[in-house]
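To keep things clear, I will list the structure first and then write my remarks on it.
Shown here: the complex without one of its protein chains, the others still in place.
Residue numbering begins at 1 within each chain, and the chains themselves are lettered A and B in the order written.
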Amino acid sequence: MPLVKNGKPVADPFVAVADDAPLPDAPALVSADRLLKEGAALFAHAYPVGVIWPNSKDVLQLEPFLARLAVVALVFPKFRDGRAYTQARLLRERLRYTGELRATGNVLRDQFLLMVRCGFDALDVAKDADAAAVEKELHTYSVFYQPTGDGRPVPLRARLAARNV
Amino acid sequence: MYVYDEFDRTFLQERVDEFRDQVRRRLSGELNEEEFKPLRLMNGVYLQLHAYMLRIAIPYGTLSSDQLRALAHVARRYDRGYGHFTTRQNIQFNWIKLEELPDAMADLARAGMHGLQTSGNCIRNTTTDQWAAATPEEIEDPRLYAEIIRQWSTLHPEFTYLPRKFKIAITAAKHDRAAIRVHDIGLRLHRRDGETGFEVIVGGGLGRTPFIGKTIREFLPRHDLLSYLEAVLRTYNANGRRDNIYKARIKIQVHEIGTEEFTRRVEEEWAQIKDGALALDDAAIDAIRAHFKEPDFATLVDDPPELEAAKADPAFARWHANAVAPHRKPGHAIVTLSLKPVGGPPGDATAEQMDAVADLADQYAYGEIRVAHEQNLTLPHVAQKDLPALWRALDVQGLATPNIGLISDIIACPGLDYCSLANARSIPLAQDLTKRFADNDRIADIGRVHLNISGCINACGHHHVGHIGILGVEKQDQEFYQITLGGKANHKARLGELLGPAVPESDVVDVVERILDAYVELRTDPKETFIAAVQRLGIEPFKERAYAAR
Partner (left out) sequence: MTSPLQQKLKITGPTVITANRLTDGVVVWLKADGGWSAGLADAAVVNTSDDALKLLGVANADENRAVGAYPARVEIAADGTPRPVNLRERIRVGGPTIALPGAA
């Protein structure tokens, strides 16, 4: 599945690692259980480490690890299951996570823009054909109604600003 | 009237373009049905028994005359010349082609209209009192806040794939005409110590597991409206059930974890975000207020001679007593247009009627029309001196049936004649009932009765909160109807009580008539309404009579 980061296709250096396998000589993605069990020891690894965090777990548990996690991958088991949108906003806006925030699972083009607005910067795109459409999808809208921590002006404020010019 | 600005128009055009591309990809097979369905639903497009159905939002129930004409145009150009007004201030067209939907939406967008979030598991069209800004009994125009909520909830990236649909209603009047206690969130605007704020009610809803909403906050300062809503929605999105569609509404979450725990979680989340980007201030609210153009009301006096003279005609006097309500401005009135003619499908209007109402609104009502959750139309601002002329024009259009709030003012879903979820038909039953209760003297004597019909347990016809509720069920391929008594949708909302075994279609009208005959006999005096009598007597005496002949 192609990875698109900040709107551009990129190679994915990360390897997902089984819970009982040793970490490879490469950037690794571990499960939430493994991260919580092995904790800080994982970060002694010579390569960057990230986590695949299910949408049923409270992201506030990630707080102690965020400074050292290279990737947090949040899961969309089905595109209709929107829990990871809330998780993403909490990571970005509440916990001030600044590393790679990856959407993985049933990641489809018609949801790309929603994901990016919630703070995802990397999309593990489910269909090859959709990867080419990322730029287009992200420009579907030029105006947004509500603030989501991305710093964009929204009409409640923008209209005021316009009136006060 | 809220007037869309460049921002809103740009957004709507981009939405039409996006949907056009999604339809193209579906027709070409790039998108499969499973992927497409949620996308079309979020644009108000259902697939029903015979065709696609398009549901168009009428935000907070307010339409301009030009918007109503745009709806008439869509009815003619893309449908079969009529539309159906729903219980949530929407209108539905029943015969739309998927191929033509993008063009229909482009036409609507030109009039500032859309089907956005009228379906799907997202925040739906926020509804309110059809008498907003016209009734003397409200403390502030609730549409300001409905509009603020519309902006916040439109394509909210965090809350577009919720566990289930999410409906918000708001009222600012003492008498609740927006059924706020049977919504996922109900907001009641009120004043405390000189400050305006909201009672926040969560977890109401009808459907298969009906609940009356619980108050989780008595007073929320109005500046905190959006941050508090965001906290409620976030609590729901993160932890609402997704394992079972029938348990996925917020009412089940509130019920399962308890109101106290739910409230605690919301308050905890809210504490983190209340002073953030969503905090409102007076300037932001005033900026919205500036978009609602107040009509340039004429200076008039109440009870002008033209009106008093017209009352000599008993037909006019009857209609005036039934369909006209007091207005906050002297010399003005609120007029309800009945979409419940004898023998007609409740809530339906033809394109010709829509155009006629638009013209009448321009002539007599400052170009403004409202849609009521009871599936009627309202002209909110009419000069009292114009009422006789308006009445004559409405009568020609079949819109002056003097049955507002009476037994034949039936709320009904489309039922099995159109709907793919229904188990039984609703419309023919409503038609038969209106024919039985066609005598204006008789229905006036029976007085206020709300009869609501749903064709299945999903309860789009709000049967649980009808004074008389009728629910269609199917038994061995025959249509049967369960009857409940004592439901109410207003500020004292309660669910109706099941009268007894379901009755076959052929008996329903007789049973309803026997219930009403019993009421007329049992009431203490004509001032005791049907619902008051049911509450005083319980359902037993009605049950005896209802089933007596069987």
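Heads up, the rule we're going with is that a contact is a pair of C-beta atoms (placed from the backbone, for glycine too) under 8 Å apart; a residue touches a chain by one contact, two chains touch by 3 or more.
All values derive from a computational prediction rather than experimental measurement.
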Neighbouring displayed chains - absent chain, whole complex: B
Hidden-chain contact residue, picked from the options B:24, B:77 or B:97: B:97
Contact residue for the chain not shown (choose from B:34, B:303 or B:544): B:34
Residue of B:20, B:80, B:110 or B:241 touching the missing chain in the full complex: B:80
Residue touching the undisplayed chain, where the options are B:55, B:425, B:488 or B:523: B:425
Touching the absent chain when the full complex is considered, from B:344, B:405, B:500 or B:541: B:344
Sites on subunit B contacted by the missing partner chain, in the whole complex: 26-27, 29, 32-34, 47-52, 80-82, 96-99, 344-345, 348-352, 416-418, 425, 427-428, 431, 474, 477, 479
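Criterion: only the chains that are shown with their structure count from here on.
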Distance from subunit B to subunit A - Cα centre to Cα centre, in angstrom: 39
Subunit A residues within the subunit B interface of the complex: 79-83, 85-87, 89, 94, 108, 110-111, 113-115, 117-118, 129, 140-149, 154-160, 163
Contacting residues of subunit B [partner subunit A, same complex]: 5, 7-8, 10-11, 14-15, 17-18, 22, 30-31, 35, 38-39, 121, 148, 151-162, 234, 237-238, 242, 272, 276-278, 280, 283-284, 287-288
